[in-house]
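Dropping a structure here in structure tokens format, bear with me for questions.
Removed from the display is one protein chain of the complex; every other protein chain stays in position.
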Amino acid sequence: MALYAVEVSDQIMIAHSFRGEIFGPAQNVHGATFVIRVAFFADKLDAHGIVVDIARAHEVLKAALAPLSYRNLDQLPQFAGVNTTTEFLTKYLFDQLAAAARKGELGRDGRELASIRVTVAESPVARAWYEAPLW
Amino acid sequence: MALYAVEVSDQIMIAHSFRGEIFGPAQNVHGATFVIRVAFFADKLDAHGIVVDIARAHEVLKAALAPLSYRNLDQLPQFAGVNTTTEFLTKYLFDQLAAAARKGELGRDGRELASIRVTVAESPVARAWYEAPLW
Amino acid sequence: MALYAVEVSDQIMIAHSFRGEIFGPAQNVHGATFVIRVAFFADKLDAHGIVVDIARAHEVLKAALAPLSYRNLDQLPQFAGVNTTTEFLTKYLFDQLAAAARKGELGRDGRELASIRVTVAESPVARAWYEAPLW
Amino acid sequence: MALYAVEVSDQIMIAHSFRGEIFGPAQNVHGATFVIRVAFFADKLDAHGIVVDIARAHEVLKAALAPLSYRNLDQLPQFAGVNTTTEFLTKYLFDQLAAAARKGELGRDGRELASIRVTVAESPVARAWYEAPLW
Amino acid sequence: MALYAVEVSDQIMIAHSFRGEIFGPAQNVHGATFVIRVAFFADKLDAHGIVVDIARAHEVLKAALAPLSYRNLDQLPQFAGVNTTTEFLTKYLFDQLAAAARKGELGRDGRELASIRVTVAESPVARAWYEAPLW
Partner (left out) sequence: MALYAVEVSDQIMIAHSFRGEIFGPAQNVHGATFVIRVAFFADKLDAHGIVVDIARAHEVLKAALAPLSYRNLDQLPQFAGVNTTTEFLTKYLFDQLAAAARKGELGRDGRELASIRVTVAESPVARAWYEAPLW
């Protein structure tokens, strides 16, 4: 199936810790610079020749990241009792961005968007992503 | 389904402008260094152990880019009346590269290639891609 | 379909040569720094909130690469009579990593993993990948 | 001599053209995504343990870039009769940023800063920089 | 003056917080993935044709980073009462690596090395470095 995508990126700096022996030293409070990329997929371009407006995509991503930026995720109520792993955050951000897309906040009827992929890089040698349809 | 891909890249420096208020300051004549990557997909490797010859893939990509390189896209007849957005260009280049692939210009019977993906990065924080089957 | 992925990377420095006129100067003994990334895909996160443990993913990748590192691939028995192209190596490494995943060496029941993608970059302008289901 | 540096980066998308046969096809109106990095050098850290505040460095850089962003440089009065080469722009931006640094706009007495380096990358394979003392 | 350099890199994931209003939201406990590069400079190559052994340079860097890795720097005694800014850490790591170099831990008489530069990138858009002679 033919598919277009537009992807924008931004970054945040956060602290957190994990519960579970499998995490070894990452059970300590440590932190990460997360470089986040979000891709919006659509079957067709709109009348302007775009998937979504890149400027608005940057704004929507920034809004999703703001509550996490410069925070210790262990202390945020929305993450109580949760390991805020890189994988977990890909899905958490997907949910925020999917809600914005469905509401039309990207300047295009959300029904014209097919799916979203959120990629979170935690270092030059490790990253995770989550991709799912919007409808 | 199992799938192989080979991807090569090159870049061009172009000027253009967009029509539509949604584009804000990008309605002015401005420009971009576009870093283009094209991925060729196939179910199987050929007898040499390759998807397509990487040297020929570079040549075919360079040939597709040459007419755009160091040009103001607003003045090219093939783009008359069109917003040459990053997304639009992914599809435009896909069409050029798909034609070359179908004609066997990559050194392999085009019917042995499954699909093509063209990625165009316009900056470190924004890119677009288009992927579609060849047949 | 919704899908999670975790990807880790490492690199090796090898020599090899290719047989076949299509390869031009690459018929000579030459070499490459291969930057390898392996992505593990799963439908769901496990109870810890991960796809696979990133530290173990790094170890499994390192173990798969060790027999090739600082070697002339032309002289390794497992590659006798084969062109060790970038594409060929994506599939070769996929087979090693898929075997490890199926055996549970990534710290998770292999049946909970859906597929693997191995990407091998040979230079800033050329790379290949292979992706296939595990089951 | 011991020296500290802090460097921040941002990017702009511009159009321009060059006069002179040496420029070949770049005599056409074309464009570039310029990725700009500015490094501030100092002999000593201040009482907070910084060279300059990174947030303010980003703001000062953004302010210097704003008049050029999404513009055809050929049409800007400050560049009349000038080839706005990558090298030229490194010095032009140096002058803007040096003025800001001397005026204390980076949150530190300008006399405590030693020099500035401005790097402008025009593509993955070409960049230029200019470095000079502030006093 | 003619000068050779060899540079290796590694990364750590840490948490910390800063004191001082200038830091704004970075006064909160947050974190970073720091990508560290250390360059060793020498006037001449040794009899093997190297500045220092790259494998040993990686080990020495890893040893300097180990006490910080996966830690909250606010809780480490060596950083009591200090803002562990990116700049501060470049100098802190310089001191560790300079001591190792002077002691000959890089496999070459330390007197044959001229200087060291430590670069710490905190994100794709911000980094700091410190460079100083060894003698």
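In this document, chain identifiers A, B, C, D and E correspond to the written order of the chains, with residue numbering beginning at 1 in each.
Following the convention adopted for this analysis, a contact is a pair of C-beta atoms (placed from the backbone, for glycine too) under 8 Å apart; a residue touches a chain by one contact, two chains touch by 3 or more.
Note that this is a predicted model, so its numbers are computed, not measured.
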The chain left out here touches which displayed chains?
-> C, D, E
Taking the entire complex into account, which one of E:Asp10, E:Asp74 or E:Glu122 touches the absent chain?
-> E:Asp10
For subunit E, residues in touch with the removed chain | 1-10, 45, 48-51, 53-55, 58, 107
Absent chain, residues of subunit C that touch it | 11, 13-16, 25-26, 28-35, 69-72, 75, 122-125
Determine and list the subunit D residues touching the chain excluded from the picture.
-> 18, 20, 22-24, 82-88, 90-91, 124-133
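One rule holds for everything that comes next: only the chains that are shown with their structure count from here on.
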A-B or A-E - the one linked by more C-beta pairs in contact | A-E
Using each chain's Cα centroid, which is most distant from the centroid of subunit D?
-> C
Expressed in whole Å, how far the mean CA point of subunit A lies from that of subunit D is 31
Centre distance in Å when subunit A and subunit B are each reduced to the mean of their C-alpha atoms | 26
Check: subunit E positions touching at least 2 other chains come out as 124-125
Hey, how would you classify the chain contact layout here, line, ring, star, complete or other?
-> other
